[in-house]
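With one protein chain withheld, the remaining protein chains of the complex are depicted in position.
Just so it is clear, A, B and C label the chains in written order, and each chain counts residues from 1 on its own.
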Amino acid sequence: MTSRAAPVTPAVLPGAPTQAPAQGLERAQLLEIYRYLVLTRSLEERLLLLYRQNKLVGGLFRSLGQEGESVASAYALERGDVLSPLIRNLGSMLVMGATPLEVLRQYQATATAPSRGRDLNIHFGDLERGFLGQISHLGDMVPVMAGIALSFKLRREPRVALVYVGDGATSTGACHEGLNFAAVQRVPLVVIGEYNGWAYATPPEKQFAVRDLADRAAGYGIPAVTVDGNDVLAVYQATERAVLRARAGEGVQFVEVKTYRRSGHAEHDDQRYVPKEELERWAQNDPIARYRAALLAGWASEPELGALDRSAQAEVDRAAATSAEEPGPAPESALTGVYATPARVELAWYRSP
Amino acid sequence: MTSRAAPVTPAVLPGAPTQAPAQGLERAQLLEIYRYLVLTRSLEERLLLLYRQNKLVGGLFRSLGQEGESVASAYALERGDVLSPLIRNLGSMLVMGATPLEVLRQYQATATAPSRGRDLNIHFGDLERGFLGQISHLGDMVPVMAGIALSFKLRREPRVALVYVGDGATSTGACHEGLNFAAVQRVPLVVIGEYNGWAYATPPEKQFAVRDLADRAAGYGIPAVTVDGNDVLAVYQATERAVLRARAGEGVQFVEVKTYRRSGHAEHDDQRYVPKEELERWAQNDPIARYRAALLAGWASEPELGALDRSAQAEVDRAAATSAEEPGPAPESALTGVYATPARVELAWYRSP
Amino acid sequence: MPELTFLEALREGLWEEMERDDRVFLLGEDVGALGGAFGVTEGFAAHFGGRVIDTPIAETAIVGAAAGAAHMGLRPVAEMQFIDFISCAYDMLTNYVATARYRTGLGVPLVVRGPCGGYVRAGPFHSQNVEAAFLHTPGLKVVYPATARDAKGLIKSAIRDEDPVLFFEHKWLYRRIKEEIPRGEEVLTPIGVARLARAGTDATIVTYGATVWKALEASEALDHQGISVEILDLRTLAPLDDERILESVRKTNRVLIVHEDTRTGGFAGEITARINERAFEWLDAPVMRVTAHDVPLPYAPTLEDCVLPQTGDIVKAVQWLTAY
Partner (left out) sequence: MPELTFLEALREGLWEEMERDDRVFLLGEDVGALGGAFGVTEGFAAHFGGRVIDTPIAETAIVGAAAGAAHMGLRPVAEMQFIDFISCAYDMLTNYVATARYRTGLGVPLVVRGPCGGYVRAGPFHSQNVEAAFLHTPGLKVVYPATARDAKGLIKSAIRDEDPVLFFEHKWLYRRIKEEIPRGEEVLTPIGVARLARAGTDATIVTYGATVWKALEASEALDHQGISVEILDLRTLAPLDDERILESVRKTNRVLIVHEDTRTGGFAGEITARINERAFEWLDAPVMRVTAHDVPLPYAPTLEDCVLPQTGDIVKAVQWLTAY
């Protein structure tokens, strides 16, 4: 989020070249975006290592190749706005203030994890910081976010809700009902349609009979743009405009990002159904590498970016060191908090000592 | 259906002016369509009378003003095709071979009714004759009809399925999933979108944020046309083309009919939410009156049509006389046929004499 | 003191909560311009304006949007035009709404309400009893008033509750029952507390909704035969008032559970199991059930009457129980 206090390590800034802002972004913000990008990737790479060492509980879902659209779209929000991430929006969550430590704790199912070991991977949220935890059932977050946007409208608050939806998930009835409801109610909702070429092993051609997700948006009367999802600044700019319009009372806005899921659906998936060349082609189109190159063309120096790389890496290292030591939740903590009242479920009669 | 043996009373035909066919329809067919139209209206008027005399069980749903699109669209099918009607498609069912007697029996919940008193009003079907019984839950028939069309595709049968969907029902998740599934699978499905200005008391502007249902179809990659739903021959022609394309393997086709629900949602509904002028305006645009006038302009004579009016009326009279005498179903007949096996549910222990 | 029907009392409860708390708003199909299929919210749109939202036909969106708004501190009351259509929001309710607090500590204080039940010749899709499907889901509360007073008192409590509440309104009761409800009084029926509808000594009938009235009718017939029946109106199905049930079981030692829902998988099974586990020694006869037969609810009067539990069935079952 642009208004967030910039966590860019100050050491990097002095002496760097000052330049005119790109897409209305200050240099510090450009660097901040960069840091979120590398933080996302560093964190996922650490998770991959831990996954391979059998140190995670459950599967690992990666956003490799999609870090750019996640970070850039979230970065277009203001404090007070709320987004709901999907499984590949780790970057968006980091931008909103989720920490690598929280993510590691989730994946390691520690007692200290935001969900206290109740839900897995990045299924967690914090409305204070502006992100809502997802559930697995695809499409369901769209109506829920429409409701959050509706609350902004009813209260006349100048806030915006942003929801991600995958190319595959647009097929769900829940997504349809939510988009349509939001469009009719003209609530301040921005929808990021992630066209990443796959829904598990199913390509878009088997998911819908239009070319672009933007075509679907038109069927709801929702203005839509399609952008190169691996061009960080293009995604930022498109989302920022959408956010502006939504905030100005112009109703739902749709931004389609064309990107590519370079990892398997989850790490157990060997992607045997993916053409090798396609993977190679997209590896050449890495959003972080592209953004880095763009920054180096006048906005930042190699040492500056190297320092950010290391600082992200260090943050991940510290977090991993911390989470590794933490125990799982106490068994009977499972029995609280289903309801506000009653606050606790009784332990089964045959469990009493 | 065009290939159905014409039930036009032969007495009417001799001496009538012979003319070139309109929209590829023979004169006999034009008259047959007319008879279905007046049969629909006569039957509903009889039902209304019975409803007011408290002789129906449950509410009465009318298609006043929509008889034209119902009859004309169904008439574009061939024997072997299957349609699924909605509550306002009495005319479509009559075209497929449902009889006024069956309909009266349904509304009077007799033992002889097609659903044997199990489901109400025109909730009944007969796949032999090519119509599937609807359920109340809006949208659900779309996936089911997509499945029927899928069976045609899988078996390479040159058959077409046709499903009706209301302007309101397009908001449902089920409708979305069904349309999208059908579009991707390119099954031979024709969708008639009934834009009739209302979904109970809700106008289209509160149902969707596009102007036409055809705009929605575009979001699925489904070719669509919008026609004047009160122009019988225009609906016939559009549907016939859609059926042809679907049968030729060109996938789902959408025909939007712009029409108007001139009665209340059901007869208990006093339509207080409807502007009076709007009702009056549409009363001037009655599809049957328009079609009658068109026939009189060269295709048929007043006495001919008068004879058809009377023949339809007589059929309804005969049916009403029959159904009025018929008893309700035997109580314990309620307990059979939930499953193929077991065939019967036991009567509760406290019911044994 | 005005006599109010069930529907009027319900309406008054809704109205009072909207007046009291401007976080409360309504959404659903035709709740505004029409005031709902039964007129429960008639006049609300004119008075409360933008706080009454006519939605598209989209139960998943209605419930989902209510959940989102509830997260942000509003108090949505969502209507299902008939409760039968709640099945279209089953995923959203059981997966999103029911689990939100447990997963994330995030409350979802919403109410989903709508007309349910049979005895009105409305056929298989406008007469359903869907409570069992949701009683199975931890995280949802299920409230089911049988009296006008409780319709008012429970809708008010439901709206104030911090948890998601499904609120069942039996349409056979809407205009059939009347009760004096004092104006000025703040009527609040606590959630989770059953109501003793009738005290008795020979057998206990545990029931809820329309069949409370069938049980009352039966109890009069039984009275004439010298059989004294106690009737417990559950009012809240989740959380269930185990204590009052057990108390009555220990008093009469014979239990009949009556519900309009179908037999297999209906809530009577759960209640039977709980009584067994905690009061087996107190039982002088097996816990028995009077329920609908296991078929979709047919529409013809003869068929509907055959399928649904009737007053005479309750009389017979209690006779059997007390003779056991």
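Some points to look at:
We adopt the following convention: a contact is a pair of C-beta atoms (placed from the backbone, for glycine too) under 8 Å apart; a residue touches a chain by one contact, two chains touch by 3 or more.
Predicted, not measured: the structure shown is a model, and the values here were computed from it.
Displayed chains that the missing chain touches over the full complex: A, B, C (touch as defined at the top). For the chain missing from the display, the contacting residue among B:G147, B:P203, B:P223 or B:P331 is B:G147, taking the whole complex into account. Screening A:L83, A:A242 or A:V338 for touch with the missing chain picks out A:V338.
Checked against the full complex, the candidates C:A46, C:L196 or C:A273 give a single residue touching the omitted chain, namely C:A273. The residue touching the chain not shown here, chosen from B:G58, B:P100, B:G125 or B:G328, is B:G125.
In the complete complex, the residue from B:S42, B:N180 or B:T259 that touches the missing chain is B:N180. Panel shows chain C; residues 84, 87-88, 90-91, 94-95, 98-99, 102-103, 124-125, 132-133, 135-139, 238, 240, 262, 264-273, 276-277, 280, 285-289, 294-296, 298 of it touch the chain omitted from the view. By the touch definition given at the top, chain A reaches the unshown chain through residues 57-58, 109-110, 113, 116-120, 123, 135-139, 168-169, 171-174, 199-202, 206-208, 273, 328-335, 338, 345, 347-348, 350-351. Those residues of chain B that touch the chain absent from the view are 114-115, 118-119, 123-125, 127, 132-133, 135-137, 140, 142-152, 154-155, 161, 173-174, 177-178, 180-181, 184-185, 337-342, 345, 349.
In the analysis below, only the chains that are shown with their structure count from here on.
Among the remaining chains, the Cα-based centre furthest from that of chain B is the centre of A.
Centroid to centroid, with C-alpha atoms defining each point, chain B and chain C lie 37 Å apart. The geometric centre of chain A is 41 Å away from that of chain C, both derived from CA atoms. Chain centres here are Cα means. That of chain A falls 47 Å from that of chain B. Looking at chain A, one finds that residues 173-174, 177, 180-181, 184 touch two or more other chains. In chain C, the positions touching at least two other chains are 55-56, 58, 60-61.
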